[in-house]
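Input: one structure, supplied below.
Omission of a single protein chain aside, the complex is shown with its protein chains in their original locations.
Coming up: subunit A.
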Amino acid sequence: MNIGKGFSAGLPANAWNWAAVWRRNGLAWRKVALASVLGSLAEPMIYLFGLGFGLGIMVGRVDGTSYIAFLTGGMVATSAMTSATSETIYAAFARMNAQRTWEAILHTQLTLGDIVLGELAWAATKAVLAGTAIMFVAAALGYAAWPSALYALPVVILTGFAFASLAMVVAALAPSYDYFVFYQTLVLTPMLFLCGAVFPVAQLPTAFQHVGHFLPLAHSIELIRPAMLGRPAGSVGLHISALCMYIILPFFLSTALLCRRLMR
């Protein structure tokens, strides 16, 4: 009964409290904005051009388009995934643990749920910054259809929220930073290959293709890639619902786990 009571007091108090946490993170980020944007842009760009040009020569055309154009959608989704994840498991985890920022916030009228929601919204914002940066570069170089690529934007937002929400569960369970490597190498990296980020899933054995259908990155790529290529996307409702599930369920799970961890 105590746990139930603690959990309900830990839920978001209202629809706007989270914004104070989001603004705090924005204020701190503004001081390092340039370095942060360049840093989060560098890795996916290197992959995009490295794989795109290097492998592209050998691969030729994929799904009726150049390999680099095929890869662009995958890289937008992947960079949204990695930036939302690292913002949550490194930066938000530091604010929860070492920096005691969350402790200070919990002394105000905000609840744990407000903080979690604010952190997820912030991580999704970082995902949008990273995702759209690649989108613009790719569009400027002619690898993405414009303005159809803009349809990818809401999906990038959902992708950011979904991976932030999943990462929050990991952060809620992890005793220290050392455990995050497992999540990145054993969950996120395989997802990259199972969800068709760098090659079409049709290349995979059937069993792996089935696994891929359940993963959030697959639903994200199924929507982002057609938008970037200027093609119609199929099963839009299904993919969006799947992403929403990956946002909502881990949100409640992580809030419950964090209540147990922090409100002892």
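Heads up, the rule we're going with is that a residue touches a chain if its C-beta (ideal position, glycine included) is under 8 Å from a C-beta of that chain, and two chains touch if they have at least 3 such contacts; residues count from 1.
Rule of thumb we're sticking to: contacts and distances are computed from a predicted model.
Considering only "Electron transfer flavoprotein subunit beta", "ATP-binding ABC transporter family nodulation protein NodI", "Cytochrome C2" or "Na(+)-translocating NADH-quinone reductase subunit A", the record for the omitted chain gives "ATP-binding ABC transporter family nodulation protein NodI", by its UniProt protein name.
When the whole complex is considered, the residue among A:17, A:132, A:220 or A:255 that touches the unshown chain is A:17. Check A:40, A:65, A:83 or A:101 against the missing chain and you find that the one touching it is A:101. The set of subunit A residues touching the chain not shown comprises 2, 5-6, 9, 13, 16-17, 20-21, 23-24, 27-28, 31, 99-101, 103-111, 262-264.
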